[in-house]
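Missing here is one protein chain; the remaining ones are kept as they sit in the complex.
The block that comes next holds subunit A.
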Amino acid sequence: MLDLKPTPAIGVPDQTIGTVTIAETDGVALASVAARKGQLVASEATLKSRLGAVPPVGGAVFGDAETGFWTGSDQWMITASFDSHENLADQWKDELGAAASVTEQSGGWVVFDVTGADMLAMCELLCSVAIRRMETGDVQRTMVHQMGCFVICCDAGLHIRIIGPRASALSLHHALIGAATAVA
């Protein structure tokens, strides 16, 4: 089998501005899960068995190999390492069967990890998320420079993960760099 490498959306090196480090994280596999009509219980059972718990409204569950977060009523996004879960959507579809619709999302998103003490001030410039009130595991969809993004609080006050539209990866990166520069 060919040893294929995932292609990053931009391929920029990590950049540290002041105390904030912005890293494009490639190699993230994503899949969305939407429970079908009357199949919420069956879908939640699969989420619980794979992640350890059902992601609550506006929250994420960090499992051993996979992370799931709530995106809307009866809908979730699953992320995992591309190296070990290249066929993430297929794995979930095999398990969920007709209980839920599963869509491959890996090619649709870019993932940025933002860490550092000034991340809070930077995040406040970027979007209307109440970042100082967010606890580890909180997730909110918001607008960053008119781009719909998910903001995941991975470590309260220190680390957020921003998942945004891959086709606008450069624009989103530009927004992050601009905000980090402004608070540095």
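Quick note on the criterion: a residue touches a chain if its C-beta (ideal position, glycine included) is under 8 Å from a C-beta of that chain, and two chains touch if they have at least 3 such contacts; residues count from 1.
Everything below uses one rule, namely that contacts and distances are computed from a predicted model.
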item: Among "Sarcosine oxidase subunit delta", "Sugar ABC transporter permease", "Protein FixA" or "LLM class flavin-dependent oxidoreductase", the UniProt name of the subunit that does not appear here; value: "Sarcosine oxidase subunit delta"
item: Touching residue (missing chain; options A:Val41, A:Val57 or A:Ala98); value: A:Val57
item: Touch with the omitted chain, as defined above, among A:Thr71, A:Thr136 or A:Ser171; value: A:Thr71
item: Residues of subunit A (touch criterion as defined above) contacting the omitted chain; value: 37-38, 57-58, 70-73, 128, 140-143, 148
